[in-house]
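Structure first, then comments.
With one protein chain withheld, the remaining protein chains of the complex are depicted in position.
Order of writing sets the labels: A, B and C. Residues in every chain begin at 1.
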Amino acid sequence: MNKVKKNVAEALEGIGDNMTLMLGGFGLCGIPENAIKQLVLLGVRNLTCISNNAGVDDYGLGLLLQNRQIKKMISSYVGENDEFERQMLSGELEVDLIPQGSLAERCRAGGAGIPAFYTPAGYGTEIAEGKETKVFDGKPHILETCLTADYSIVKAWKADTEGNLVYKATAMNFNPVMAMAGKITIAEVEEIVPAGALDPSFIHTPGIFVQRVFQGAVFEKRIEQRTTRNREENGIR
Amino acid sequence: MNKVKKNVAEALEGIGDNMTLMLGGFGLCGIPENAIKQLVLLGVRNLTCISNNAGVDDYGLGLLLQNRQIKKMISSYVGENDEFERQMLSGELEVDLIPQGSLAERCRAGGAGIPAFYTPAGYGTEIAEGKETKVFDGKPHILETCLTADYSIVKAWKADTEGNLVYKATAMNFNPVMAMAGKITIAEVEEIVPAGALDPSFIHTPGIFVQRVFQGAVFEKRIEQRTTRNREENGIR
Amino acid sequence: MALDKIGIAKRIAQELQSGWYVNLGIGIPTLVANYVPHGLDVEFQSENGILGMGPFPFDGEEDADLINAGKQTITAKPGAAFFDSATSFAMIRGKHVQLTVLGAMEVSQSGDIANWKIPGKMVKGMGGAMDLVASAENIIVAMMHSNKAGESKLLKTCTLPLTGVGCVKKIVTELAVLKIEEGKFWLMERAPGVSVEEIKQKTEGELVVPDFVPEMVF
Partner (left out) sequence: MALDKIGIAKRIAQELQSGWYVNLGIGIPTLVANYVPHGLDVEFQSENGILGMGPFPFDGEEDADLINAGKQTITAKPGAAFFDSATSFAMIRGKHVQLTVLGAMEVSQSGDIANWKIPGKMVKGMGGAMDLVASAENIIVAMMHSNKAGESKLLKTCTLPLTGVGCVKKIVTELAVLKIEEGKFWLMERAPGVSVEEIKQKTEGELVVPDFVPEMVF
């Protein structure tokens, strides 16, 4: 089943106002940057975005925030974004903050047909308010429900034409679990290879979870915290 | 952290009577055959074995059944084993049959610190008896609890010295989820390679889940249903 | 004349649609893969951990590490993927598989299915069947109309322990194609040369028979 779309515009067809989108990435690492720019061009509004972070002011999801396209963010950590903080504190932006592990597991559950699961994360905090609790093995847990999206937009390293995806290093992060949870999942990739070119024993996201694939035109891959060591000193372990 | 043990005997040290073991494999594919033979030698008794299947009469877990070492089997499918059927119908063997997807997910949950989750599988059947039910999105689900084991014994293709594992083709099956759920996880592998020899982006089971690794002495890899097609006819799609 | 197993498989293959991922159970369902209409783009998932299942290997090329859920040696097509059991059932439970074809011992007119246990006699286990029937939106049962004792397998209510409730939508037997709606069996097609009378007689559950029942076309 050939899932390849000829460009980002074709790949994102059908995304409209008021939809719920999942977007992969951790910080600026492994985000679908070409798709995000296209969402700015499309000008779709009132989006609910499920993404671990919210980008920075002028890159990643920050671009959609600047453009007031996002009604609600569902994330675990949204620091490093002044516009975000401003919109949130002023009440323009709804924000649902979720423990990172619960966010990842809720996406996976959404893709796996598991409507809810128990986790100890957040018990005794405001996260637990209004949620069922149950004690297992002497320890209290809260019931978290699954998350799904109208469209999941993920960033992978390579795809084959069948939609099988592989990710590179820590650019994997939330992408595989979000790929599972989209009614329609769109994969932005650096390279598309023929079916059979990827080793079937080493596929991160099997093609059954992916409906569309496109090759990104430009990858800036911005680094948020450039930390290095000097070759001469070489003091750091 | 070097996890390599010099042989199967050293790798299985500590396994005793009345313990709960998880054993990877689907049918006879991807089973830890060297470890199973060692369990026969050790003669440990009253075991609770969690394994998708129960082997055949003279291979795999069937060997432990013949030897009356198993008190209870937790499986999804146990056909193709006469001795099993005999022990079960006579009441010598306790059997807990679980839907295959629930079995896999319960192992994963055990390894992932998720004490329970909801699934639609088994609702309205005897599997649901005594279990909490809850309706999500108009559909009834049952609450299934996680599974863990004193020892998980899995079969992988290769391990590095840090315990990172990769599996081959469909010999993967239950092995990765069971590797997560053992208090102590032992990996039987065909080859041990140095740390750094496996691509870190393509590890199936990260070493954190694995406490011991050993190279199996002999791999029979018996085939349960040898189905082939004739090169000349080549009629089958 | 009643169909043979291959006939049942061929008739079910007509139900396939391009773009579908399909899970085939053990037995007759497995045969469906051999009769995919030409040009149709479907992929087969097997719950032990493969997507893109190919044909049986050539003699001598069997790989013990590459089997399907029926434990048969198979091959993988280009573009296949292997994965663990939890991911496999994530596909199934998460409704990523568009069609499930499986066998049954009994089906009731309300769509209940029993196929894993005969109390006191045979308990092989449900394998993946309970997950499949609980999740699939589109389930076809492939089975013989009657059991070996000659008793109808299409019943008012199942007598054996259930695998799933109210889930079966369509049944293909050696005699007929039937759908289940409003708590009844509806006769849709009959096997070539098989009479409506024979089907009526062999169906214990409530059967709705329209004025005209077409023969299956192959």
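Operating definition for what follows: contacts are C-beta pairs under 8 Å (C-beta built on N, C-alpha and C of every residue); 3 or more make two chains touch, one makes a residue touch a chain.
On a predicted model such as this, the values are computed, not experimentally measured, just so you know.
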{"item": "Shown chains that the omitted chain touches within the full complex", "value": "A, B"}
{"item": "Listed residues A:23, A:50 or A:104, member touching the removed chain", "value": "A:104"}
{"item": "Contact partner of the left-out chain, one of B:66, B:145 or B:201", "value": "B:201"}
{"item": "Identified contact with the non-displayed chain, of B:15, B:97, B:114 or B:128", "value": "B:114"}
{"item": "Absent-chain contact - pick from A:20, A:75 or A:164", "value": "A:75"}
{"item": "Interface with the undisplayed chain - residues on chain A", "value": "26-30, 52, 75-80, 85, 88-89, 95, 97, 99-105, 107-108, 119-127, 157, 167-177, 204, 221-231, 234, 236-237"}
{"item": "Residues of chain B in contact with the chain not shown", "value": "1, 108, 110-114, 160-162, 164, 180, 194-196, 200-201, 203, 206-209"}
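Throughout what follows, only the chains that are shown with their structure count from here on.
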{"item": "Identity of the chain that, by mean CA position, is farthest from chain C", "value": "A"}
{"item": "Innermost chain, taking as reference the mean of every protein Cα atom displayed", "value": "B"}
{"item": "Interchain centroid distance [CA atoms averaged], chain A/chain C, Å", "value": "37"}
{"item": "Centre-to-centre distance between chain C and chain B (centres being mean Cα positions), rounded to whole Å", "value": "27"}
{"item": "Distance from the mean Cα position of chain B to that of chain A, given in whole angstrom", "value": "32"}
{"item": "Of all residues in chain C, the ones touching two or more other chains", "value": "50, 76, 82-83, 86, 89, 92-93, 135"}
{"item": "Of all residues in chain A, the ones touching two or more other chains", "value": "112-114, 200-201"}
